[in-house]
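The next block holds one structure in the form of structure tokens; read it before the comments.
A single protein chain has been removed from this complex, and every other one stays in its place.
Up next is chain A:
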């Protein structure tokens, strides 16, 4: 891997340096399918870059990491360029100082790949309205995450207010294996569901989302209850014939029980962030099912 530092630089110098590095490596052309803009601070940078780079194995991307530094310093842009065999695509760490911290878009915009999708990801602190954020406005898809928020359930409940097609939350992405398993359980006829309960660790943002999705689809009330965790631990759906339940206590292996049928074990592992990001990058069109779920969470969430 080739790494290159530029201090007190500009977007055009970064661009020129990237071209130069690519030529030097003997592969001068661009075959990347999208630009992923990661907006984070110095402390989160390492994990975020790692996850993004892993995801880039499936979706070769230019990864722009925007790190806001001290706004009191004189205006300055520092850049770290990583191009190489171990990273498919390119990683560019941008460190912004002074007033520039308020104008990240001026640096990001000229570095976007031409005529390919742009995805923005805030691993931790996300703007109130991602689509109105200066970087978010450049992106077709905006990924936020309610889990690290101070009040995760409140955060997920407020998503509907800011929603613009193209928004998505990793708390929703984490649910895909659960939803997939539930959908598979319903591939065999199950009677009308009367009510349901989703149990999860306290203040787990995915739990109300799952409950909202289930009640939206099944037309039955689905409650959220606290458990010891980790993560989601149980979904119970009551029908006239009995309960359909999925229980997972160790965050790895789940048990599916249905009335009149033997219990079955299914792998249901919590996935690393890289897999969540890779899933997000697979489809870049608005997720209407997510929209319906957050709107329902917003309606049912009080306070």
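In this text, contacts are C-beta pairs under 8 Å (C-beta built on N, C-alpha and C of every residue); 3 or more make two chains touch, one makes a residue touch a chain; residues count from 1.
Keep this in mind: contacts and distances are computed from a predicted model.
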Chain left out of the displayed complex - its UniProt protein name, from "NADH-quinone oxidoreductase subunit L", "Septum site-determining protein MinD", "Oxaloacetate decarboxylase, beta subunit" or "Glucose-6-phosphate 1-dehydrogenase": "Glucose-6-phosphate 1-dehydrogenase"
From the listed residues A:132, A:252 or A:299, report the one that touches the chain absent from this view. A:252
Among A:100, A:181 or A:209, which one touches the chain that has been omitted from the display? A:181
Which one touches the absent chain: A:50, A:132 or A:283? A:283
In the full complex, which bits of chain A touch the chain not displayed? Write them out. 22, 27-34, 56-58, 60, 85-86, 88-89, 114-117, 173, 176-177, 179-189, 214, 217-219, 252-253, 256, 258, 261-262, 264-269, 278-279, 283, 285, 287-289
